[in-house]
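All protein chains of the complex are present and in place, except for one that has been dropped.
When the chains are written out, they are named A, B and C in that same order, and each has its own residue count from 1.
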Amino acid sequence: MAALRTLVYLLVYPGLLFLFFYSTFCEWFDRKVYARLQNRMGPTHTGRFGLLQPIADFVKLMAKEDVVPEAADKRLFNVLPLFGLAIVSTAGLLLPLWNFDLAAPSMTSFSGDIIVILYLLSLPTLILFLAAWSSTNLFSTIGGSRVLTMLFGYEVPLFLAVLSPAILADSWRLAEIAAFYQKKPLLILPNLLGFGIAVIAVQAKLERTPFDIPHAETEIVGGTFTEYSGKKLALFRLMMDIELVVSSALLATVFLGGFPGGVLIGFVQFIVKTLFVIFFLTLLRALTSRIRIDQVVRFAWRYLAPMAVLQLLIAILLKGFLP
Amino acid sequence: MKFQIPIGPQHPALKEPISLRMTVEGEVIRDADIRLGYNHRGLEKLAEEKSFLQNIYLTERICGICSHSHATCFVQGVERLMELAPPKRGMYIRYLVSELERVHSHLLWLGVAGHEAGFDSFFMYTWRDREIVMDLLEMISGNRVHYAINTIGGVRRDLDEGQKAKILEGVAALRTRTEYYFHIGANEPSFVARIAGVGRLTKEQAEALCAVGPTARASGITRDVRKDDPYAVYDEMDFEVGTADSCDVLGRVVVRVKELLESYKIIEQIVRKLPEGPIVVRAPRKAKPGEVVSRYEAPRGENMHYIKSNGSEKPERLKVRAPTLANYPATVEMLRNGFIADIPLIFAAIDPCICCAERTVTLVNVRSGEETTVRLSDLRRRAAGRHPNAIPKRIAAWPL
Amino acid sequence: MSDVEISQRLQKDLGTKALEVTNPDRRRIFLKVAPDDLVAAVTLLRDKYDCRYLATISGVDKGDMFEILYHFASPAANINVRTEVTKDSPHIESICTVIPGAIFYERELQDMFGLVVDHIPDPRPLVLPDDWPAGNFPLRKDWKYQRPEERIPGGKS
Partner (left out) sequence: MRIAAFLPELLRHLFKKTATVDYPFKKLEVPKDFRGTPFLHPDRCIVCRACERDCPAEAIEITAVNEAEKRFRMVIHNDRCIHCAQCVDSCPTTPKAMDMDSLFELADFDRHNLKKEWIYVRAVVKPKPAAPKPDAAPEAAPKA
């Protein structure tokens, strides 16, 4: 029975199958909102309201010819998409999503899981860099170096911003942090600055406009993904989508109080809160133009990092005053 | 570490084939080289085999965006050669279409600039509003792209009152929208950060390298054929030449927005002053021997056609100078010491319209830096060798 | 400055170098010089007539001669400098030292007419492909393009 439960946990919910469908739904939501913000229609015809469009795109890419460049490091080139997918799916398992009961959250909940999930979420960046470097394309190489340069910009603010609610809640466990803010919802307010910083940093992590520099199509063709095609590209895209779900769920857990209330209400809360975060990410994408790599680093260290430190200070001070 | 990256002939930032070789050092461009010829259609040779009337449609197809510009420039010249005086009303309608085309071209450019900078919302909204002027053009001429409204001795279609009202209405709507886009373009921090101070071209450089159009005007050179050499109806119009002296991409945006606002002014004047009368005079089929230099201010800069006739119904020589060619030397200068990220913006800022023969493919071996040239037929054979089991398509023999 | 004044000044400044000055149309002045005097004439135009802007260079095949026209534009008028070289020795001096922006037009002339521009800074072909057969110059009048019969795949008739 335990083995079956583990299998369900890994493959069906909240493992691969759920993450696959929910991440394609999130991509649809992102595309639809982005289109409506631009007075366009977005996906319309595949499925009701075009809901199946991301799945159709995925299937189409899976059916396409898969080209591996001759000069590439073939083993690395082939295996990286799978690695990336595995890493973000593992991160997905750590979210308090099993029975939506914050007291007994899920099989994998342990003290310190917030550190692990942050660590797992920074690995895809490394995967992208290795993918770019192993394909040996010039545009990819430039894209890869941009991936790493950008990493130094956004990673520190993200960590500082996400850790300050944890400090305030006095826990390194996602479910306990969420439960703390459920009990004291007013304490969400001092963390709003951190939420803003985290949204911007997540946008950079997901490489979406204005931070889509590593694969800026008008500058360096596809950047990291220039040589990727067919199944591998499909897996990479799925990886990015799952990363979108996981990071928005992480923000929802840490900043917005998690998803309590049993299976039904908890699930609704999960959907609403992740979509709320994704809406902000989409809005940010529609609002801005792509900036240059030097501007990203300057922006991150001049504005984001000091503000994240400020947020941390607020959290520490507040904690001193709290009983 | 220096290495060369090929931008084009196929590249997402370029909508037409051209090859830019960038020698880069990290993210900084050290040198740039331009190679044309991927789109050379031998148009000047073809023009010598067609009659003047047919050549109107040929010149119209030099460019898809400024189709009317080349046709008008050619027709102006031929009318001079044939010593025709086109009627006033015809001229007014012809240059009304010119100005509407300028509006459409500049709005298109604003969108492209947004897209190249990754500002897709800006791109979507400007192109949505560009539909207003596209619809006006379709209403006047019967087509969205190749208006074909010129004929030797006047224009082919007349305007009625309802159309005049619609034009005024459309222009009023566009004016408020243009002002709004200017406000966005000048205020959105991420966009301004990308265009301000990028692609510098000093006034001296612009003058020495013979830049034209908005590129030159953004470097503080007041060069506009409509003012310098007022052809046709432009000496009756009240307008100003928009310039900027910031010498960068932001300046080129400002110049184009100013020109948009001036164009609205001209359009309103033309529609209000539109005289009564015929729209066309009868033209002979042949032109006397002679030569003429016809100049026209296209949206991208000065068009120049040199037409030489020999007394037959075909021109002896037609030389076409499109504005983009004049701006290439300046582009190389602008690209130098810029960032890779600025390539699409700088290149788009001259509003390139690449009208130039596609017969070979150049492969650059990145490791050794040596270039090998492969004929299209070889490439096809290689492709067939790679996929021996591919289902053969029906034998196609295109005239190559 | 009116057209007539410019024409007279050109006659006076260039003296015997000006083989012919005509003014066929408003703001259009055609000046003919010998090929050897070209650079001198262009320098004079640039310095004294505000013609820093070279619009383009057109070549015309006139049977046994090539006519080359340099279209300059100043705010006052459009001055076109005409010069002729024989087909047997089609050599012309580069004006890039005077007007750096002329480089693309001179390369185009080399491609299309087989003129040899002496001292050109960058003699590579511009518009013609790299494997274009040597000695083919498309805009010469004796160069004819034979259009092959159009064959449409699919075959009905």
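Keep this in mind: a contact is a pair of C-beta atoms (placed from the backbone, for glycine too) under 8 Å apart; a residue touches a chain by one contact, two chains touch by 3 or more.
Because the structure is a prediction, the values reported are computed rather than measured.
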Inquiry  = One chain is left out of this view; which of B:V280, B:V320 or B:I350 touches it in the full complex?
reply    = B:V280
Option from B:R61, B:K265 or B:K314 whose C-beta touches the chain left out = B:R61
Remark   = Listed in rising order, the chain B residues that touch the chain left out are 50-51, 53-58, 60-61, 121-122, 125, 128, 131, 135, 138-139, 142-143, 146, 148, 151-154, 156-158, 180, 183-184, 187-189, 192, 279-280, 282-285
Query = For chain A, which residues reach the chain that was dropped from this view?
reply = 33, 35-41, 44, 283, 286-287
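Everything below uses one rule, namely that only the chains that are shown with their structure count from here on.
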Query = Drawing the touching chains as a network, do you get a line, a ring, a star, a complete graph or other?
reply = line
Request  = Among all other chains, pick the one whose mean CA position is farthest from the mean CA position of chain B.
outcome  = A
Ask   = Using the average of all C-alpha atoms in each chain as its centre, how far is it in Å between chain A and chain C?
value = 61
Message = Just the number, please: Cα centre separation of chain A and chain B in whole Å.
response = 42
Shared interface positions of chain A, touching two or more other chains = none
Remark   = By the touch definition above, chain C meets two or more other chains at residues none
Key: Sites on chain B touched by chain C in the complex   = 35-37, 40, 42, 44-45, 80, 207-212, 223, 228-229, 290-293, 295, 302, 304, 306, 308, 316-317, 319, 321, 325-326, 328-330, 356-357, 359-360, 362, 373, 375, 394-399
Key: For the chain A and chain B complex, residues of the former touching the latter   = 37-40, 71, 138-139, 142, 209-210, 212-213, 216-221, 286-295
Message = Help me check something: in the complex, which residues belonging to chain B touch chain A?
response = 3, 5, 11-13, 27, 114-122, 124-125, 128, 188, 190-191, 193-194, 339-344, 366-367
